[in-house]
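Shown here is a partial selection of chains from the complex, left in place.
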Amino acid sequence: MAVPDILQLHPEKPTTHFDEVRAAIEACFETQQVATICADACLAEENVAELRECIRLDLDCADFCAATGRLIARQAHPQPDFWRAALEACIEACRSCANECAKHENQHEHCRITREACERCIDACQKVLDALPQGGAETRH
Amino acid sequence: MAVPDILQLHPEKPTTHFDEVRAAIEACFETQQVATICADACLAEENVAELRECIRLDLDCADFCAATGRLIARQAHPQPDFWRAALEACIEACRSCANECAKHENQHEHCRITREACERCIDACQKVLDALPQGGAETRH
Amino acid sequence: MAVPDILQLHPEKPTTHFDEVRAAIEACFETQQVATICADACLAEENVAELRECIRLDLDCADFCAATGRLIARQAHPQPDFWRAALEACIEACRSCANECAKHENQHEHCRITREACERCIDACQKVLDALPQGGAETRH
């Protein structure tokens, strides 16, 4: 469990929302992995031609989860407006991917696993979003 | 100029906003490069301790420009809500980075180059954002 | 445990070295997270000027672990020469990062966590490397 350990050792670790931040980092990186594998599994399916959108949205989701996971991992001085926009983008990426995966999960169980990972990631990002200071007018330019 | 060429050859290339999409792909990838180099240049400066936020925001900006550039490059069937959130996140990433770079550009010219690249990327993303269909209620779930 | 589950559901899942591939995917993604957090923790330390190389190598390591983790996650038809070169690059990235972290781990425990993650990732990549078919002359051009 290296991630919770190292986050505890950060000299400016999150003081008020440690568990939410840690959970969102882990959810983003897990979803990156799962969506990457789902895209490749879809590519290997016989009905690949029906899975084009699923492959695209898996790749999009993996890229936004990666960028968001790295952003939250650099958590020392969050910029509220940027974090809010980033978390909302990650949530939309996961929502688009989950909606598409849901169409294929009866036929392909890897799509069910990915939908579930996306839903966990949406929840984890929403909890960080809820914990961000409101307004943020002072940081917008 | 391989990028405009290959985008022209995509079987579902953007029909109405080709120039905006192409310009945003190129701006996102350019800003990823410039911000990555700026972070490393800041690390090499004597006053690195005063550049901590600049390094962090350079890295954040590079990651969001990379994810957004890849998303727009997969442009066949844009999901309006997701694209809107992603472009807004990229714009906020560039804005945070540009604001911080502006504080250091008198002393470090690489910060000026990065601020300028971020401003070009904001413009390019805004033009794609303006071209997206409004509403998007039909795609939100 | 979504990653082992989804890998089991891939229509062309690894048949002979499933455990090695799964372990390497997880080690690469874990090291990406840990090295990203270590870079940010180093940036927050008072003696940041002595940690410049550590920050750089943390970032390099995170990027190569991410690329290698994604490569191995797309495991259906490995190209032996490419996989060998990629795994060797990931091992060198982790080795460079671990060597630098070792210099700072008495002072900064996050560097110890990162060194340990890098060492686990080296082991996991080496096991996949050992399992690859030798030679590969037929695929080199």
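Each chain gets a letter, A, B and C, in the order it is written, and its residues are counted from 1.
To be clear about the criterion, a residue touches a chain if its C-beta (ideal position, glycine included) is under 8 Å from a C-beta of that chain, and two chains touch if they have at least 3 such contacts.
In this text the structure is predicted, and so the values were computed from the model without any measurement.
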item	value
Complete complex - number of sequence copies, 3 represented	4
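Just so it is clear, only the chains that are shown with their structure count from here on.
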item	value
Copy-to-copy rotation for chain A and chain C - C-alpha atoms, rounded to a multiple of 5°	180
Chain nearest the overall Cα centroid	A
Junction residues of chain C, two or more chains touched	39-40, 43-44
Chain B to chain A touching residues, read off their complex	53, 56-57, 59-60, 63-64, 66-67, 70-71, 74, 76-77, 79, 81-82, 84-86, 88-89, 91-93, 95-96, 99, 141
Chain C-touching residues of chain A, taken from the complex the two chains share	2-3, 5-7, 9-12, 25-26, 29-30, 32-34, 36-41, 43-45, 62, 66, 69-70, 73-76, 108-110, 113-114, 116-117
Chain B - residues contacting chain C, complex	39-40, 43-44, 48-49, 52, 55-56, 59
